[in-house]
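A single protein chain has been omitted; all remaining protein chains appear in their positions.
Every chain is named by a letter (A and B) in the order it is written, and numbering of its residues begins at 1.
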Amino acid sequence: MTNDDIRIGVFVCHCGTNIGGVLDVPSLADYASTLPNVTYSTDNLYTCSEVGLTDIKENIIEHKLNRVIVASCSPRTHEPLFRSICQEAGLNPYLFEMVNIRDQDSWVHMKEPEKGTDKAKDLIRMSVHKAALLEPLERIKVAITHSAVVIGGGIAGMTAALNLGNQGFKTSLIEKELELGGLLKSLNKVFPSNEDASNLLENIEIIESHDNINIYKSSIIEKVSGFVGNYKVVIKQNKKTVDIDAGVIIVATGAIPLSPEGYFGYDKKKIISQLDLESLLKNDQVKANNITMILCVGCRNEERRYCSNICCMSAIKNAMLIIEKNPNAHITILFRDIQASGTVYEKYYRKAREMGILFINYLPEKPPVIKKDVVDVYSDLLNQDIKIPQDLVVLSTPLIANEDSEVLAKMLKVPLEENNFFLEAHVKLRPVDFATDGVYVCGSAHWPADIAESTSQANAAASRASTILWRDHLEVEGSTAEVKTELCIGCGACIRICPYNAITKDEETDTAIVNKVMCKGCGVCGASCPKNAIIIHHFTSDQIRAEIFTYGGEI
Amino acid sequence: MVIGAGIAGIQASLDLAERGIKVELIEKNACIGGRMAQLDKTFPTNDCSICILAPKLAECSRHPNITLHTLSEIQSVEGSAGNFTVKVLKHARYVKEDECINCGICVEKCPMRVEDNFDMQLRKRRAIYIDYVQGVPAIMSIDKEKCLWFTKSACRICEKVCEREAIDFEQKDKEIELNIASIIAATGYDVFDPTPISYLGYGRLPNVVTSLEFERMISASGPLGGHLTRPFDQKEPENIAFINCVGSRDLKNNPYCSSCCCMYTTKEAMIAYEHNDNIQSTIFFIDLRAGGKGFRDYIQRGCDDYAIKYIKGKVAKILQDEQKNPIVIYEDINTFEVKQPKFDLVVLATSMVPKKDAVRLSETLGISVDECNFFKSMTYHPQKSSKEGIFLCGTCRAPMDIPNSVVDASGAAAKAAEIVMRV
Partner (left out) sequence: MGFLCNWCSYAGADLAGVSRIQYPTNIRIIRVMCSGRVDPTFVADAFLHGIDGVLVLGCHLGDCHYITGNYEAEIKMSTLSKLLCIVTFSDRMRLDWVSAAEGNRFAQIVSDFTNHIQELGPSPIKEGKNKTQIIDDLEAVKSVLESSRLRGLISRQRDLVTEKNVYGNQITVENFKNLLDDAINSEFVRHKIVIKIKEIGKSVPDIANEIGIKAKEVLEHIVVLRSRGLVDVYEINEEIPTFISIQGGKE
């Protein structure tokens, strides 16, 4: 494009007296008209008002402007507005630039109007030089597959699948085991209602007969490829391979209870785990009268520093069930901190204490010692060693990540945190999303969760997934990165540096290729490429250099 | 319809809007953002609260599928799931929303000084105001009850100085009727007022503050500009005590656990230390509840890197000396001695309680409350209220932290979407 073809329009705003009362706005408009490629230049009282917007539109058409600059407030607030005005006038929205002469000039240099005006001149000039290099960019439409894959058929996976199915999306539920239900199948009763765990599995019937849900039992994930809206999942069901197309993937693979093997002389007979206790209770086989439960076995230590959140309540639940059955039982729970947050759980804990269950705080430096008929423990509240008679010891262990988490994480290109639980995009504001678009996580695969939390997270993941699935297509931002394949040497630096895994290697050409759908336009790859082979559209190196050079001047 | 535009209400609205569903977002205050806008930093990442909130506020106000109704309250709800008729009372703002550009001249000139609720009454605002500087919508409002024109038929200076002629004293409250498929309640919480717990001295002893007051004090945009000084003599505190479970786990006040205090007192102590590394903080706790992701490590960092001491024990009493330094009386459980350390400042981690009008709103909506007056949710379907078609999320149903509120909100959006799809 020759210089004659670039026709820039500059609109300088007074913003009432916000800018006009400090800077010499008319002189800015005059100055702009002297700059290269500026075809038209004017000043407005309120550019963002109906009058101002119409002025822009009319002048684009009248003067055949193909670049527009508005010098006013902050692009963070007003860029979308002016971009859509340009679009209405038939101009590509990426051919628009804003100069911040209010929040970053008139408002902060109120006592130095002349210098502020000089600054505004520089900023406008920088923008004019950048604008000359702007290119029109398209927002591409990408087709998507309107179905979901949910990996894991426990309470979380089932809830997510059910919600998506109810919303009308075809969902494939992949379960490793022979039957759905996950950990719930091994439980006797659940807290805080103390009802049968099987009650929570009543939904299985609905799910199995749901029109929109396909269940694949005894299936594992073999391969995952693609990107948001266009995933291809290959599963192996028994010996058969099945290909499934999906727009989104939800990880609900849960967690497993740590076996207390090696802790406290675990022997599955007199020293058992809470999980063992669940089966005993289910079959009414608990005969002991003096039971000691030890919490935090195998966690909150050097190896596993975390607290597994749900074990306190599990232990309390089982203790309460035992006493209800056998009012003569003496139960002592040795704990470090009791996790019973919120309205319901604190009440549950109080009830347990009222039932006569004894709670003794133990210190990690002085762990309980199990002897033949007693448990020795030092109580820091009483400041003395205590001997608790016992004929059964129950150990509470944490939930730990599944062994196949690493494999799955690599397949999905999502990260794990240090305990191998899946790592979400942002702990506060995107707790069920991954940084990679289109993949979500819920339940204990994310972090040890009880039923209420798993259900909430599952619904949340389904909600997030549905924001993609309902669309006809995905519209991709125009200001993304692009690799100039002729310059790329295939070193892979950009592939590893991209926070969104948006760059992959093209198998045939051995060069990098950016997935426009996943690219967020941060520009880090462009600043890193050893060969300067990546263009960051709308913030290209040439554009940025043009701004620098015109400010600095020639030496 | 989403009632309440704190982080939970905003998240639910955005999910639904992104799902192609139209949302009427009702907010009682003039600005959206709720409690999260009042916080300085959030655990466990210690990132700046308003920084991570602001993009969501902007998205909410710009989204074509979300209609924001601020200064609005629910009058009545009739009908059933899929077909509710909701009457909303929109209070007059007295400022034209299309004209106000938030330049601030009116605020500068307004002569009235009013206790600022956003800043926990630590600062005064004007009768024409915006809740907080980054508030969305970025439009001023006039507090009818404090404005000289409405109370004494005088002044109207704001009208004179506004260049956009945006002040309109003739505006009237308006009632609108909306047809709604599904309702999500996300009305949030209030903070327990510890004055009744007289032995803690709040209200009597000037250097005893609540945790939300402390948040405003350390906040960069708060009344002290982020420079931590104590109320009585503006001395920089170097010894701070945090007392957990104030008004919670307490049969006389609220029996439940407020779920976040263990974490947020650690956070506040950390931020105080970042401002001034001479600060030594002591946290008095009963159980240290840190079961969430990364929470135990966070507490450990507090111990290791931020000079925080954790003392297990309930505080019996707080007194003060002549310089108004609070004295915290507690029993050392290891030695059985009664100790009386002196501190420069005491922060009470006050419990979350249901909003004052929660019961009234529950009656309007026709949903049940539990014995603590939180909106009652189904045990294993926590977003479901007692009424079909009405869902709950966030702290209006139980005390919870931000990640849980966000999950709850998305969960509620999913359930609401099911209803909308059925219609």
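Methods note: a contact is a pair of C-beta atoms (placed from the backbone, for glycine too) under 8 Å apart; a residue touches a chain by one contact, two chains touch by 3 or more.
What you see is a predicted model; the values in this text were computed from it and never measured.
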Task: Options A:S33, A:S279, A:N383 or A:N532, residue touching the unrepresented chain - done: A:N532
Task: Absent-chain contact - pick from A:D24, A:E278 or A:E547 - done: A:E547
- [ ] Quickly run down the residues of chain B that touch the omitted chain.
- [x] 45-52, 54-55, 102, 104, 133-134, 219-221, 225-226
TODO: Kindly note down the residues of chain A that lie in touch with the hidden chain.
DONE: 74-76, 100, 102-104, 107-112, 115-116, 118-119, 122-123, 126, 425, 435, 479, 489, 491, 493-494, 496-497, 499-500, 520-524, 526-532, 536, 539, 541, 544-545, 547-549, 551-555
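Methods note: only the chains that are shown with their structure count from here on.
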Open item on the list: Rounded to a whole Å, what is the gap between the Cα centroids of chain A and chain B?
Closed with: 24
- [ ] Mind listing the chain B positions that touch chain A in their complex?
- [x] 7, 11, 15, 18-20, 42, 44-45, 47, 52, 56, 58, 62, 101, 103, 138, 163-164, 249, 255-259, 287-297, 300, 333-334, 336, 370, 372, 374, 379-383, 398-400, 402-404, 406-415, 417-418, 421
Task: In the complex, chain A residues that touch chain B - done: 15-18, 46, 77, 80, 163, 166-168, 190, 192-193, 200, 300, 305-310, 337-347, 350, 380-381, 383, 417, 421, 426-432, 446-448, 451-453, 455-464, 466-467, 470-471
